[in-house]
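As you look at this complex, bear in mind that one protein chain is not there, while each of the others sits in place.
Let's look at chain A:
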Amino acid sequence: MSHVVSLAPPRRPGPDLRELLSRVVRGDQEAFAALYDAVAGPVLGLVRRVVRDAAQSEEVAQEVLLEVWRTAARYRAERGEVLPWVLTIAHRRAVDRVRSAQAAADRDRRAAAASHGGSPYDEVAEQVEGRLEREQVRRCLRTLTELQRESLTLAYYRGYSYPEVAQVLGAPLGTVKTRMRDALIRMRDCLGVGA
């Protein structure tokens, strides 16, 4: 008998996020604190990846988490799990931040400042339990064609709009949109994401 080697992250008996969120809808701050513990790391990590600047990333992450509190009632379980819902909010807010021209100017200024003084936030560590997940995502990203991978990562990790992606890659708009979908289909299948 051979055994299947799974690269999936170990299933820890984590809290039931749907249950927590349904309590958050009723104004339960304790439930929100538990939900925070489960999602704040991914939220901050994703925002930081897009926004780059540490201080701005924390601002955005705080906005995201308060939006989760404010709009918890909008979550619809039939549309998917809680973490994707939260990270969708996080990504949208991070993208809004980097697409603002003023923010871009601030970012550059602060980045220049940070490169001299350094920042305590830069000490922030990658979550240990994120390592396996990170490995698996990277492995799957390597299965994409270069155009698929770049279309997806420029949009998702850098917050580029698809016309910006097309310009950077020198590819037609329609091609970029198609590649983004192709990339997501491959990643979905490679990561074994269910409906």
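Keep this in mind: a contact is a pair of C-beta atoms (placed from the backbone, for glycine too) under 8 Å apart; a residue touches a chain by one contact, two chains touch by 3 or more; residues count from 1.
Everything below uses one rule, namely that contacts and distances are computed from a predicted model.
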Quick one: find the hidden chain's UniProt protein name among "Branched-chain amino acid ABC transporter permease", "Regulator of SigK", "Imelysin-like domain-containing protein" or "Nickel import system ATP-binding protein NikD".
-> "Regulator of SigK"
Positions on chain A contacted by the hidden chain, ascending = 25, 27, 29, 32-33, 36-37, 40-42, 44-46, 48-49, 58, 61-62, 65-66, 69-74, 79-81, 83-85, 87-88, 90-92, 95, 121, 124-127, 129-130, 133-134, 136-138, 152, 155-157, 159-163, 165, 174, 176-178, 180-185, 187-188, 191, 193-195
